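So that we are looking at the same thing, I have put the structure below in structure tokens.
Of the protein chains in this complex, one is absent; all others appear in place.
Moving on to chain A:
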Amino acid sequence: MSVRIVFLGKLADLAGVAERDLPAPLDWQGLLDAVPGPLGEAVRSERTRIAVNGALLADKSALSAGEGDEVALLPPVSGG
């Protein structure tokens, strides 16, 4: 089992994939280590939010994902 990472919006372009699995457990540092370069910068950006299983984290550096969890990386939105 692992943690499913979902890249939304332009983060999917930067990642080259829409989803990727990382080993569980996964914390903020583990996530950063897995996303080098421009993707890492975008993930660090204060405008990028993180949700675990559909629930938004107030503080993304508190990320703590376990087996089977889905971690969504959410760049700034533009709807309507």
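Throughout what follows, contacts are C-beta pairs under 8 Å (C-beta built on N, C-alpha and C of every residue); 3 or more make two chains touch, one makes a residue touch a chain; residues count from 1.
Basically, contacts and distances are computed from a predicted model.
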*Identify the UniProt protein name of the omitted chain, choosing among "Sugar ABC transporter permease", "NADH-quinone oxidoreductase subunit K", "Molybdopterin synthase catalytic subunit" or "Multiple resistance and pH homeostasis protein A".*
"Molybdopterin synthase catalytic subunit"
*asked:* Please identify which residue in A:M1, A:V17, A:A62 or A:V77 touches the non-displayed chain.
replied: A:V77
*Missing-partner contacts on chain A, residue numbers*: 6, 8-10, 13, 51, 53-54, 56, 70, 72, 74-80
